[in-house]
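Only a single protein chain was left out; the remaining protein chains are all shown in position.
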Amino acid sequence: MDKNEDLLIVENLTKHFKTSFGVVRAVDGINFKVKPGETFGLVGESGSGKSTTGYVIMGIYTPTSGKIIFKGKDISMHAKKRPKYLKKDLAIVFQDPASSLNPTKTVKDVVGLPLKVHALVNNRDELDQRVTELLEAVELPPKDFMQRRPRDLGGGERQAVAIARAIATNPSFIVLDEPTSALDVSIQAKIMKVLMRLQQKLNLSYLFITHDLSLMRNVASRVAIMYLAQIVEFAPTHMFFQNPLHPYTEMLLSSVPVLTEEEETLKPKEVVSRGEIPSSINPPPGCRFHTRCPFAMDICKVKEPTFATAEPGHYVACHLMLK
Amino acid sequence: MEFETRLLRRQNNRVNQLLEVKDLHVGYKTYMGKLKVLNGVDFTVHQGEKVGIIGESGCGKTTTMRAILRVLASNAVIDGGEIHFRGNDVLKMGKKQLNEMRRNNVTMIFQDPTAALNPVFKVGELLADVIKYSANYGKEQSSQKDIREKSTDILKEVALPDPERVLDSYPFQLSGGMRQRICIAMSLATAKELLIADEPTTNLDVTIQDQVLRLMKNLVEKRNLSVILISHALGTVRGTVDTVYVMYAGNMIEAAETEELFSNPLHPYTQGLLKSVPKLTGAGFSEGIKGRVPDYMNPPPGCRFHTRCDYASDICRKEKPQLLNVDANKHKVACWLYGKK
Partner (left out) sequence: MRIKLLGIRQISSRFDLKRKWYRFSRSPLSIVGLVIAVGSIILAVGAPYIAPYPKHAGLFTNLLEAFQPPSSKYSFGTDEMGRDVLSRTIFGFRYSLTMAVVVLGLVVAPGVITGLIAGYYRGSWIDTVIMRIADVFIAVPPLVLALSIAAVLIPSVFNAMMAVSLMWWPWYTRLTYNIASSLRNEYFVQASEVIGASTFHITFKEILPNCLGSILTKVTLDVGWVILLGSSLSFVGLGAQPPTPDLGTMVAEGSKHLPQYWWISIFPAVAISVIILGFNLLGDGIRDTFVEEAK
């Protein structure tokens, strides 16, 4: 694949859920592209739609409208309808290590499943060998861990198994949905190191979803901030953290708990968090952030802002920019 | 100037030790044996002091707090040690004394506000219970109207918009941030001396976390409360407390004033922990801390961290280091690197 060609293109992706309370607008028209070998970061809080985006890309949900184009092919459908060979190429690591592994299966079963499904091994010995390789790649000593069950594993170890399962079919693209949120800090560091090494070695692209901005700073090459089903700001990482423009981004950044004075100076001071996240069933009209925005103007309550280019590669959807 | 005020306050309070935990040993009995979790916990909270306890999951922070309030699980055993609250031995208290302590002196906020609020009662009813239970106990009656008024006041204090509507709502109708605020309101509805907050903002969104933490700080200042704030999120603790204790595998292994701890960590575990936190400066990821948390069924002898420590020596494997001062009361560490026999 050409380095400059996009691996994944998401076009106007929308996902609505019909519930008894009304239509939940989880994702409402988002656009972005991911290049081969890069880590694209999706940041947001609850209700932002970031996880749903990841699930729709993987085919766990069918998009309500919009397109997902992977390696030039349209895959905007449920996983069941996608051709089998494509499923080798995309993988996902879920947020909760406890429920992403079947409690009745051993580590070998879990990691071996994709190998068996896609007939990547011909016999039991090859399976053993390949599973051993995969466990080594995620730094779990194979002899100790092959026969263990999830209940005997710590959170970090379970996530490592989930990662081993994800890379088993040599995918080009992995969705990582808050892979370390449930883990302790020291274990998070280990897992992130494993993920970074694997990305180098296997030339993987990551869609990295998290609410932790400090984490994102160290992992993504480009970042998109989601608020209430829409992307509000979009920039390469260094630009983003040096020059956050959208008021919500500033609010997020100023809420990040940091450890050193050095980091404190990097945080914007002007926007202090206030207000609650509105419901996805009835999002506020106009700019969805206006109910919490300290700079809200009249136009924000009525008209949805379009993207403005602040600098090359840096896009913001805010009326302040459009002036 | 600020440092001097703090120092003065500390000197005055040295006599006013509100809570003292000495050499606490707690285990849990299971069918496979005994989990020896707390291995001699030492820590102190002075009047008006805000103490943070940081440690990763399973290190025993919650167990320690439950031991203080004597609400441990039924299979827990206190194998040794002392807990003194205001000079009284908590472990020897009778039911009546304990209840008094829980009602009038100490209160606790938990991690999951949804689980802490009874879903079948409206917020108004929940608050009324709390108010009635402490006010009525042997004292004057409060009418419905009084209770309603007091409840509204309490909710206003925790910055909940539209208190009347909140009082008439069920917990599930409110957001996570609002629920946690109600829990805070309930725990501070009546005057208390010590607030124990066990991971109060971990389940909340980042922007809401910030709001709730600021609210807590405000209330604590206003009422001059002593606080124990527990978190595995180091940044949360840093902005909120004066003193930080670091806990590992059932021991307090380091304690210092906040800035001192974060700028000058002494214990290898603390150092590893701080290095593991991703920074906004973009310095990348550390290797974490090698090894695994010890098995409480068969904990390593001596210092429980020695199996994972790059500096472990013979004595570390044999004898457990005590939490000792290394810098004139400003910094304590439990490590053989600093304090040979």
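By letter and in written order, the chains are A and B; residue numbering begins at 1 in each of them.
Following the convention adopted for this analysis, contacts are C-beta pairs under 8 Å (C-beta built on N, C-alpha and C of every residue); 3 or more make two chains touch, one makes a residue touch a chain.
Please read all numbers here as calculations on a predicted model, not as lab measurements.
Asks: Which residue from A:H16, A:K71, A:R149 or A:K193 sits in contact with the chain not drawn here?
Replies: From the options A:H16, A:K71, A:R149 or A:K193, the contact with the absent chain belongs to A:R149.
Asks: For a quick check of understanding: of A:F94, A:F145 or A:F289, which residue touches the chain that isn't displayed?
Replies: A:F94
Asks: Given that one chain is not shown, which residue among A:V27, A:M58 or A:L213 touches it?
Replies: Per the contact definition at the top, the residue touching the missing chain is A:M58.
Asks: Just the residue numbers, please: which parts of chain A touch the chain that's not shown?
Replies: Touch with the absent chain occurs at residues 58-60, 79-80, 84, 87-88, 90-92, 94-96, 99-105, 113-114, 117-118, 147, 149, 151, 162, 165, 169.
Asks: So that we can see where the missing chain sits, which residues of chain B does it touch?
Replies: 31-32
Here, only the chains that are shown with their structure count from here on.
Asks: Take the average of all CA coordinates in chain A, do the same for chain B, and state the distance between these two points in whole angstrom.
Replies: 32
Asks: Quick check: in the complex, which residue numbers of chain B touch chain A?
Replies: So the residues of chain B in touch with chain A come to 56-57, 175-178, 205-211, 232-236, 238-239, 262-263, 272-289, 292-293.
Asks: In their complex, what parts of chain A are in touch with chain B?
Replies: Residues of chain A touching chain B: 45-46, 154-155, 184-190, 192-193, 196, 211-215, 217-218, 237-238, 241, 251-252, 254-260, 262-263, 266-267, 272-274, 276-277.
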